[in-house]
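Every protein chain but one is kept in place in this view of the complex.
Presenting chain A:
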């Protein structure tokens, strides 16, 4: 169990993490989602006592991180796959961590085996690919067989096989009754692994819901229509009290069933070329939710429909 209480981190004028309050419960995978620069890593560093909060509090099983008697057995974390000395072998990297917590040396071999790095245990970490570095970081997190696991963007740099492996691993760890807290900027990744979802944007809590509730509340369903008799169709809609969103030659109608539109068109003898119920993806739902808080917008290309114009977030700041 990780509990955050009004956690805030300021760097001068800039608020990186703004009054976050939530709990991460055991037994499930909790996703921590936000666009780049939303404050996910800063929050995780504060949970681990690496950064000190400007105000607010964060506790691990009721204690501050620095008060933990057996840190690696309480919580294991993968923050940054390159957070090791490149000149040290994978074995020695894990050994020095194990020794610092009084863990037996055989545990080093066990975790090397779990992440599949036994063959390169004596090799220097600087020769590792990003995926191997990620596995070494995960091995370090698993070293103390901890009750809480925290992974910052664990699928970065992993190949498809590795991504499948880490998903299965996180779900297995959670099913054993551990607390699993995993950050990502990819909604699609979270949808596959997380059972509970915490979304932040510009350091603020945007949503704290079970994945089921998040989907229910955020996925927008609409009806997509194409017709050669566009003007007449719009008139008919207007007289029926419906409004359509026009995107190119396609019309999108919110909050109405496809059947209703079909019957309406038939009554007025309108020709339709397309009538299809649509469900916006979770990715779109996430983008809509965080649109106002995205810090770095790309300049090129037309912005997505739901996205606020470039720089809109600044005015809010």
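As a convention for this text, contacts are C-beta pairs under 8 Å (C-beta built on N, C-alpha and C of every residue); 3 or more make two chains touch, one makes a residue touch a chain; residues count from 1.
Throughout what follows, contacts and distances are computed from a predicted model.
Asker: Given the choices "Acyltransferase family protein", "histidine kinase", "ABC transporter permease" or "Sulfurtransferase complex subunit TusB", state the protein name listed in UniProt for the chain not shown.
Answerer: The chain we cannot see is, by its UniProt record, "ABC transporter permease".
Asker: Out of A:57, A:70 or A:249, point to the residue that touches the absent chain in the complete complex.
Answerer: A:70
Asker: Of A:80, A:208 or A:252, which one is in contact with the hidden chain?
Answerer: Touching the chain that is not displayed is residue A:80.
Asker: From the listed residues A:35, A:144, A:162 or A:201, report the one that touches the chain absent from this view.
Answerer: Candidates A:35, A:144, A:162 or A:201; residue touching the omitted chain: A:144.
Asker: At which residues does chain A meet the chain that is not included here?
Answerer: Residues in contact with the chain left out: 1, 26-27, 45, 48-52, 65-66, 68-73, 77, 79-80, 82-89, 92, 95-97, 99-104, 107, 140, 144-147, 176-179, 187-188, 191-192, 195, 210-212, 215, 219, 279, 281-283.
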